[in-house]
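Of the protein chains in this complex, all but one are displayed in their positions.
A, B and C are the chain letters, set down in written order, and residue numbers restart from 1 in every chain.
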Amino acid sequence: MSVASQMLDAYPKDLGDVDRAKLTACIDACLECSQACTACADACLSESDVAAMAECIGHNLDCSDICQATANVLSRHTGYDANGTRSSREACRTACRSCGDECASHDMQHCATCAEVCRRCEQACSDLLSSLG
Amino acid sequence: MSVASQMLDAYPKDLGDVDRAKLTACIDACLECSQACTACADACLSESDVAAMAECIGHNLDCSDICQATANVLSRHTGYDANGTRSSREACRTACRSCGDECASHDMQHCATCAEVCRRCEQACSDLLSSLG
Amino acid sequence: MSVASQMLDAYPKDLGDVDRAKLTACIDACLECSQACTACADACLSESDVAAMAECIGHNLDCSDICQATANVLSRHTGYDANGTRSSREACRTACRSCGDECASHDMQHCATCAEVCRRCEQACSDLLSSLG
Partner (left out) sequence: MSVASQMLDAYPKDLGDVDRAKLTACIDACLECSQACTACADACLSESDVAAMAECIGHNLDCSDICQATANVLSRHTGYDANGTRSSREACRTACRSCGDECASHDMQHCATCAEVCRRCEQACSDLLSSLG
């Protein structure tokens, strides 16, 4: 059981009818995706043809920042704001889709791994959006 | 002229027909709002009736994280992704509205200042959304 | 194998004689600790006696921010700056120790879990400091 899941179980108030498995899957996916994107940007910077990776780096950095903010927002339940968290998940899903598409268009192993992690996070955001509205 | 504005002027490639004044106003508003929300959460924590401020603190922390991510996204132009930046601005506008409403319902000076800063940032995001689509 | 570890293996240049297992353990510990601290601050906010948790929340929020920044710094190797990363790991170790001590002084399950995660991250930073100097 991930730490995010343990922390959710320890929350002292009622969480309503949120799907806990989908929520913790989404938090964990956001953390993983944020790190993968930071690392992919850095790996792109060390490629011999950096110029060809400039746009990919831009996507990676945006996606990393948005995933990190979303992981934080999803980890908070006190003063829960349905509109705020929905728009945050939507921004995260959009960033993951753009970054995943960009990474999938490159051949390097770091881009392949990052693309896969972005797809997973995009899917986790979609699943949570379907579940929470 | 703010540093954000100086940095924008020094960007080496063409920025297209972006409204530079609105873009830098939005970056500056996001930075200011992120700090105000962090400080407001902390000030709320030191109020004698903290329990009454718990929801406000939750809004403050979410808004701070989203403003910070948005300031970063708006500061990047390489590999510019119109969908990604639009959904990020929308998330920011939504978070600022929620947090501004919550802060405006409290009497403390830190909440009054924070509400004002949230309104300014919400407006700056709206202005940029109207301008950029 | 964690995503951080897969991304490290995909880095295209020579990493020198860094201990890869310790480096990825530290990145993973920072990500986990940042999330646990964000969630612990939020759980503290929902305790019936919030006032008693105000200082704990302050520690949680600082520790979360520093762990997040450190996870990012440790995920970058291009333009590696030995002084910068060392002082970042030191700040992270200090924040984890303070937050772990504070959380360990409370009885709630979320504080117990968070304290444990802070200890693990403090140890991972120490191990990496011993290894990298």
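Please note the rule applied: a residue touches a chain if its C-beta (ideal position, glycine included) is under 8 Å from a C-beta of that chain, and two chains touch if they have at least 3 such contacts.
None of the values given here were measured: they were computed from a predicted structure.
Chemist: Where the complex has a chain not shown, which of C:A25, C:A95 or C:V117 is the residue touching it?
Modeler: Missing-chain contact among the listed residues: C:A95.
Chemist: Please identify which residue in A:D42, A:D81 or A:E102 touches the non-displayed chain.
Modeler: A:D42
Chemist: Suppose we count only contacts with the excluded chain; which residues of subunit C make the list?
Modeler: 54-59, 61-63, 65-66, 68-69, 72-73, 76-81, 83-85, 87-88, 90-91, 94-95, 98, 102
Chemist: Over the whole complex, note the residues of subunit A touching the chain we left out.
Modeler: Against the left-out chain, subunit A lists 41-42, 45-46, 48, 50-51, 54, 57-58, 61.
Chemist: List the residues of subunit B that touch the chain left out of this view.
Modeler: Per the touch rule, subunit B residues meeting the hidden chain are 3-4, 6-13, 27, 31-32, 34-36, 38-40, 42-43, 45-48, 64, 68, 71-72, 75-79, 108-110, 113-114, 117.
The working rule: only the chains that are shown with their structure count from here on.
Chemist: By CA centroid distance, what chain is farthest from subunit B?
Modeler: Greatest centre separation from subunit B goes to chain C.
Chemist: List the centre-to-centre spacing of subunit A and subunit C in whole Å, with centres computed as mean CA coordinates.
Modeler: 19
Chemist: By residue number and range, which residues of subunit A touch two or more other chains?
Modeler: In subunit A, residues 68, 72, 76-79 touch at least two other chains, as defined above.
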